[in-house]
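Missing here: one protein chain of the complex. Every other protein chain is in place.
Order as written gives the chain letters A and B; numbering starts at 1 within each chain.
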Amino acid sequence: MGEYPRFRTDAAADEPAVTLDAFLEQTNSASVLIEAGDDVQRLLPMLDRVRLVEVDFPRFRDGRGFSTARILREAGYTGELKAVGDVLLDLVYFMRRCGFDSFAPNHPLDPQQVEAALNRYPHVYQDAADDAVPIWKLRHPQLRHE
Amino acid sequence: MIVLTGNDLKTGDVVWWDGAGWSADVNTAVDVGQEADTIALREDAACRVNVPYAIKAEHTSDGVRPAHIKDRIRALGPTVRMDLTRRPDDAGAQDWVI
């Protein structure tokens, strides 16, 4: 398992993440693991004491983690959001757009290929959790100052 | 008999294991018996053929005839476009499938 890539400059949390149930029961952990099928809404009232959220992708086809990440970012979470598990090269771009800023894939990713994948698309069609400007806004420059 | 079949990775063509390699002609298929899984795994890893799998077939006077209609259609081609099958001029090919 690799700890790559990471897109944050702060120090990584060094304590192991606990499950959502364990996190909600105890107060001394700042790292939580969201497993596929967990209702992340339950975490939202506690976000101010979270430093790291790991979101597990049990199989790459299981895309629940993408929504989990969006929900966390939409709720204002700014801490580390790490995708763990079956994280394949071709998912990283979408994960970044959903707000993930670190990765711990089961199988290490090739840095060059990650770089290429993240820069593959010159534009985006819609708003997401990143700060990419959607095409519709590029088409109407007058809207960018609103 | 047990024969091994799959689709060529690059072309998608239907292929059959002839004992040494992959052939487009079902009649060259050999009985792989107990070796099916071993060969399939090895060939899958070699990335020459998409997910090779074993099927039952029969050795007839007419050649190798897969037990299931799906594999007979794979061996021949679409029954509704005989011109595109492997036996375009053979009036008996339809009957071989069904």
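Please note the rule applied: a residue touches a chain if its C-beta (ideal position, glycine included) is under 8 Å from a C-beta of that chain, and two chains touch if they have at least 3 such contacts.
Simple rule for what comes next: contacts and distances are computed from a predicted model.
Chemist: The complex has one chain missing from view, so what does its UniProt entry call it, picking from "Nitrite/sulfite reductase", "3-isopropylmalate dehydratase small subunit", "ABC-type sugar transport system, periplasmic component" or "NADH-quinone oxidoreductase subunit J"?
Modeler: "Nitrite/sulfite reductase"
Chemist: List the displayed chains that the omitted chain touches in the full complex.
Modeler: Answer for the hidden chain's contacts among shown chains: A, B.
Chemist: Could you tell me which of A:E15, A:E74 or A:E115 touches the chain that is not displayed?
Modeler: In the complete complex, the chain left out is touched by residue A:E74.
Chemist: Suppose we count only contacts with the excluded chain; which residues of chain A make the list?
Modeler: Chain A touches the chain not shown through residues 36-37, 39, 60-64, 66-68, 70, 74, 88, 90-91, 93-95, 97-98, 116, 120-129, 135-136, 138-140, 143.
Chemist: Take the complete complex as the reference. Which residues in chain B touch the chain that isn't displayed?
Modeler: Where chain B meets the chain not shown: residues 7, 9-14, 44, 46-47, 50-51, 67-70, 73-74, 77-81, 84.
Here is the rule we use: only the chains that are shown with their structure count from here on.
Chemist: Any idea how many Å lie between the Cα centroids of chain A and chain B?
Modeler: A distance of 46 Å separates the two centres.
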